[in-house]
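Sharing a structure here in structure tokens format.
The complex appears here without one of its protein chains, the remainder shown in place.
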Amino acid sequence: MKEIFINIERCTACKSCEIACAVEHSLSKELFSAIFETPLPAKRVHVEKAFSFSYPVKCMHCADAACIAGCPTGAMYRNHEFGSVNVNTDKCMGCWMCAMVCPFGAIIPDYGIKVAQKCDFCPDRLRKGDEPACVEACPTNAVTFGEVKELFKSKRLLSAERAAKAVLVREDKEITPLEMLRNIGNI
Amino acid sequence: MKIVIIGNGVAALNAVEAIREIDKNCGITIISKENESFYTPCFLANYLSGEIAKDRLYLKNERFYDEQRVETIFGNAVAEIKVEERSIRLSDGRELFYDTLLIAAGSNPIMPKLPNIEGGGVFSFKTMSDADRIISNLKKINSAVIVGAGFIGLEVAEAFIKKGVGVTVIERDNRVLPRMLDNETAELVTSHMEKNGVKIMTGKEVKAICRKKGNIAGIDTKEEIIPCELVVIAVGVAPNLEMIRDNSIKVDKGIIVDDGMRTNIPNIYAAGDIAEMEIQGERKINPIWFYAAKGGRIAGLNMMGLKKRYAAPFTDMNVVTLFGLPVFSAGIQRGSKTLKHQDSKGIKKIYLDENECINGVQLIKDVAKGGLYLSLINKRVPYSLAGG
Partner (left out) sequence: MSMKTFDPVTQSLINRAEEMGIETGINRLESQLPQCGFGQLGSCCRMCYMGPCRIDPFGEGASKGVCGATADVIVCRNLLREEVGGAASHVGHARHVVLAFQKMVEGKAPGYKITDRNKLMEIASGLGIKTEGKSDMGIGKEVVDKALEDISNQNGEPMNWLKLRAPSREFEMWKEQGILVSNAHNEIEEAMHRTSMGNDADPVNLLLACLKMGLVDGYAGLNMATDFHDILFGTPQITTVEANIGVLDKDKVNIAIHGHNPVLSEKILEWAFKMKEEAKKRGALDINVVGVCCTGNELTMRHGVPLAAHNLQSELVLITGAVDAMVVDMQCIWPSLAMIAECFHTKLITTEPFVKIPGAIHVPFDVEHADEEAKNIVMMAIDSFEERKGEEVHIPKEKSVGFAGLSVEAIVGVLKKINSSDPLKPLIDNIADGNIYGVVGFAGCPSIKLRDTFMTEKMTKELLKNNVLVVTTGCTAQICIQAGLMDSSATDKYCGEGLKTVLHALGKAAGPDVPLPPVWHMGSCVDNARIGTLLGALADRMGVKISQLPVAGSAPELVQEKAVSIGTWFLALGLFVHIAPSPRILGSPVATNVLTKDLEGITGGKVYVELDPVKAAAGIISHIKHKRTELGI
């Protein structure tokens, strides 16, 4: 089962994921039409600031999902096709129990129509073999999509590489422009 | 193996699903004193107001019990659990043996011993049949009093207004939603309820129910008589311990369980509103859907020999929407420091302890980030480290 993995160090707060998400959840699925729709499509990912970092907050599709346990209408359910946590908007009655228990703040209540919105893993895209919209939109690969095993493998490789770099490049340490901004507290 | 489950609420159903994940074949019997298949009690007020149809309350289709191969005994209460015999006696006298027992019999509404409370026209609001009985009486009346301004009391008040029935809510405490809110936020909710036509009286004790020719005529508080034609008592719930007649199951306010939903008897478990869980040195009953759902699942898994534990504390929390205004509360609304933030999106009020950790949070209007605060409360993360 593939999962979305977020690398906080790479997020530049460009909010491309937010736009791509709203567009994907619009009627037209096209930016220039989506901005003229009524109601405007809602994004299900929010880039939030956290100290000198930014982080795209979205549903993590928890294995033991509190929102599923907490939902008293059976609207919140596990989609076994993609392993995602989805909401059946026909069943949802807008009691916000899911928002009450979600540790990520990833539920987006639509107070107008009393329905909980959330990341749905872009099932239309996954069925076509595409990546979720936020993943595709991320210009820095801060949001990636893959098998958990592979994601952890690449994470392990990264930490091995870092350890090696620390030994190799002690004095003239390579530093990315983003790290530079972060170090001087600019972001 | 023969499993018996007392109760047909979410704790019971989640236990069934957990058990079936592990064992497709063992015998399961569900006993319920109500004669209803599984339904959600969380939207009874919306049913009462006519906003939703009754069928939306039933969360499983009729085939569910057959598909899960669960035998059901509905409309039959459990009279007694015989721990020694590993059996239960039903109210009709039948006796059932079990290998493992889950007590998920829920709670009963507390009915205070008020003069004239017997004789019709006074209702509790806990079950579908409570709701149906009120609905069948609603057409005949114009005014009602609700005793208790907890979230059930206020939800019922909203439903009454929507049905065109004038309503007064009487609360013994000095504010509405006393378990969820502090004075300041409660005041906001009060004025919101009043704006929508609900009369709220706080700090008032109900002395008696007044009747004229047997019919309800009013409610007597110490100071005045409030005329009304129907009364709903909503002062809270208490575990349904009527089947515990034997001293061997350890009971305090509810059935005492550990963090694995085990009672002191090895093959007996309890979950849901009936369970008084001992977790992190604190003993508590927390009769809300979420804990019942989680507890039921843990109980089910542990009954099958797993070693699951309930990790998070049993933090008080609730979220309720009253006349379109969402109100969220988690934790304890006391602390050495109060933070308040108000903007067009709503109000956020936070109580911190001396370590700057969050004791309690109240959110009015925008409740989207409620769970985030709940997890900060549970993890005892200093608020400053959470980035505001």
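Observations on the structure shown:
Order of writing sets the labels: A and B. Residues in every chain begin at 1.
Note that in this section a residue touches a chain if its C-beta (ideal position, glycine included) is under 8 Å from a C-beta of that chain, and two chains touch if they have at least 3 such contacts.
A quick note: this is a predicted structure, and the numbers were derived from the prediction, not measured.
The missing chain, though absent from the view, touches A when the full complex is examined. The omitted chain makes contact with just one of the residues A:23, A:92 or A:116: A:23. Contact with the undisplayed chain is limited, among A:41, A:70, A:109 or A:132, to A:41. By the touch definition given at the top, chain A reaches the unshown chain through residues 14-16, 18-20, 22-23, 31-32, 34-35, 40-43, 136-137, 139.
Definition applied: only the chains that are shown with their structure count from here on.
By the touch criterion stated above, chain A contacts chain B in their complex at residues 49-51, 66, 69-70, 72-74, 91, 93-105, 107-109, 111, 114. Per the touch definition, chain B reaches chain A in the complex via residues 10, 14, 40-43, 46, 52, 56, 59-60, 289-290, 293-294, 297, 317-319, 321, 324, 326, 328, 330, 366-372, 374-375, 387.
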